[in-house]
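Of the protein chains in this complex, one is absent; all others appear in place.
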Amino acid sequence: MQQVLEGSHAVAEAVRLARAQVISAYPITPQTHIVERLSEYCADGTLDARYLRVESEHSALAALIGAASSGVRTFTATSSQGLALMHELLHWASGARLPIVMAEVNRAMAPGWNIWADQTDSLAQRDTGWIQLYCEDGQEVLDTTIQAYRLAEWVNLPVMVILDAFFLSHTYEPVDVPDQEAADRFLPPYQPRFMLDLENPCAFSQLAPPNIYMEMRYNIQTAMDESLAYFDQMETEFEGIFGRRHGAVEAIQCEDAEVILITSGTVTSTSRQVVADLRHKGEKVGLLKIKLFRPFPVSRIRELTGTASKLAVIDRNFSFGASGIFAQEIRAALCNLPAHPPVYGYIVGLGGRDVTTEVIENIYYLTKNSTAPQQESVWMGLHEVNHAIGHPR
Amino acid sequence: MMEIRFHGRGGQGTVVATILLAKAFFQDGYYVQSFPLFGVERRGAPVEAYLRLDRKEILIRTNVYTPDHVVVLDDTLLEGVDVTFGLKPGGWILLNKPSPPADLEPFAGFKLAFVDATQIALKNLLGTRTHPIVNTAMMGGLARVLGMPAMTAIAGAIRNEVPSKPKANIKAAEMAYKRVRVLEPDE
Partner (left out) sequence: MATQKTQTNTAPLLIPCSYLTTESNKTGSWRFLRPQYEEKTAPCSAACPAGVDIPRVEMLTAQGLFKEAWETILAENPFPGICGRVCYHPCEQYCNRKEFDEPVAIHTLERFLADTASRYELKPTLEKLPAKRQKLAIIGSGPSGLAAAYFLARLGYQADIFEALTEPGGVLRWGIPVYRLPVDILEKEIVQIQELGVRIRCGKFVSQQFIEELKDTYDGIFLGCGHAQSLPLKIPGDDLHGVEDGLQFLGKIRRGQVPQLHGTAAVIGGGNTAIDTARSAARLGVKVLLIYRRRRQDMPAFDEEVEMAQEEGVEIWELQTPVKIEPKDGDLLVTLQRMRTIEEDSQGRARIQPESNKRQEIRVQHLFKAIGASAAERWYDPPKKGRGVLRLSNCVLVPQSQSAALVYGGDLVANIKSVVHAVASGKQAAVAFDTLFKDGVASIESTLQAEFVGEGPAISMEIHMGGPRSQRNHRTVHYEDLNSDYFRFSPRITEPRLLREERLQSFGEINLKIGASLAIREAERCFNCGICNQCDNCRLFCPDIAVMRDDNPKGRHINYDYCKGCGLCVVECPRNAMTLGEERLCNKS
């Protein structure tokens, strides 16, 4: 049934439909609405789950690692500094091959304090072995959260479902909330491939000396590869039940595009409008949405961008001393091809600055009118500031 | 696509009003999007919230800069906030005010309407004497001014979403619907 739902609540509904059994989180804006709603569900019996109160995000994930090791479905949510505090255990969760699902609301890292949208927090965790899925609207958030459990439990890797602060987490819009019966059909009860069992005791995560550690790491990578393939199969099944499909990547009018804009998160949604408007004006522009960031869908991206003459990667994040992180990944994906379109990198919307249709249009025209990309990222719409004291002039 | 901006103060139910209206419009067959001005919430601080509606799916996810209409839940804001900022010419300004403003100059080029939502809220015992909750009355007033959504949709949204005193809230919306007064622009 379609309802007008807040993005955060779309996550909470999905966790309810997934019948998560153990939930643990520590409050941080703008993630709070997700677990607030879930704690109400746990309290009033709507959801039959244990809600564990903890003293930090580190403890929240530690608690879920314990819970997931005992073979139950788990959920947590966090943002920004909270995710950073989890860092050590992010590695542990993936190394231990636990299918934990986390909602990560993209929020800028402090200082200065900033609670608004920025992807650097989750992208900084790209090497922790978590599958990362970036969403653009409430419906996708709900669907992806349910799908995340299928994916995680199939490949035994933890999954981060990622949504922009406020532009998605606090925005109300119509979302179709499936009924429980349909959700159960797509997501049957969790059948762990290993678990702590009092009847059959075992030890996990013990010493892995040099003669086996490398194989275990390689195994995680093969599981990542498997998840890439399994994603499509899983989505086909999802589509069969719910009639929706979002795609690990989605190409919009890319076939004949000269310039392809590459986006993730809510910027994609606004860009759809911009591309439609530009097409209306006769511009040959396409849009490539990247939803699955880990594993990075390299061959899909190569296929979909091969015909374009220029790629404009729009990053709401930045790796200091380098460039936008999606731009890096795209360049890395293409660089060993004999020929590929040049990659333009644009930095937008850090710390919640609005990415308007004008900004995106501007990026299109800058790219179109340029002869070759510059080495450095182009920072869009920077105000002139007095660097000595840091105030706008 | 229509964009409406709401001005109020923290604690008056401004954000809730946009959510309820979103649900009412959605019930009326519109595609909707509503969100607050993203920031830190404090009681009494000026707040803004936005509502977008369209017959087709809304794709843009940006702030609202050029609203079609403006709703002001607290007339004391008129002194410190430029409520007409970015407002499209000919757009409605709906004020919570017992009488028309003395100085109409700032509103030139727009359509002005007013309703004494505070009085209506007090009559229906919504909120307290010092902090009446005026949001549902203003929803009724807006429905009259825009000619949409249907009052049945507003009543439905309130019934489904407002846990406390739904009947009094529906009553307030209906009273405001009847009492709102329109000031024809003085061209």
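A and B are the chain letters, set down in written order, and residue numbers restart from 1 in every chain.
FYI, contacts are C-beta pairs under 8 Å (C-beta built on N, C-alpha and C of every residue); 3 or more make two chains touch, one makes a residue touch a chain.
Here the structure is a predicted model, which is why all the values come from computation and not from measurement.
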| item | value |
| --- | --- |
| Contact list for the unshown chain, restricted to visible chains | A |
| Residue touching the undisplayed chain, where the options are A:Glu237, A:Glu258, A:Asp277 or A:Glu358 | A:Glu237 |
| Chain not shown: contacting residue from A:Ala96, A:Ala183 or A:Val275 | A:Ala96 |
| Per the touch definition above, residue among A:Ala49, A:Leu168, A:Ala223 or A:Val343 touching the missing chain | A:Ala223 |
| Absent chain, residues of subunit A that touch it | 96-97, 150, 154-156, 185-186, 188, 193-194, 200-208, 212, 215-216, 219-220, 222-223, 226-227, 230, 237, 240-241 |
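The definition used in the following text is that only the chains that are shown with their structure count from here on.
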| item | value |
| --- | --- |
| Distance from the mean Cα position of subunit B to that of subunit A, given in whole angstrom | 35 |
| Subunit B residues touching subunit A - in the complex, by the definition given at the top | 18-19, 22-23, 26, 31-36, 38, 40, 58-63, 65 |
| Residues on subunit A engaged by subunit B in the complex (per definition of touch) | 2, 4, 115-116, 136-137, 164-168, 170-174, 266-267, 269-270, 272-273, 276, 352, 354-357 |
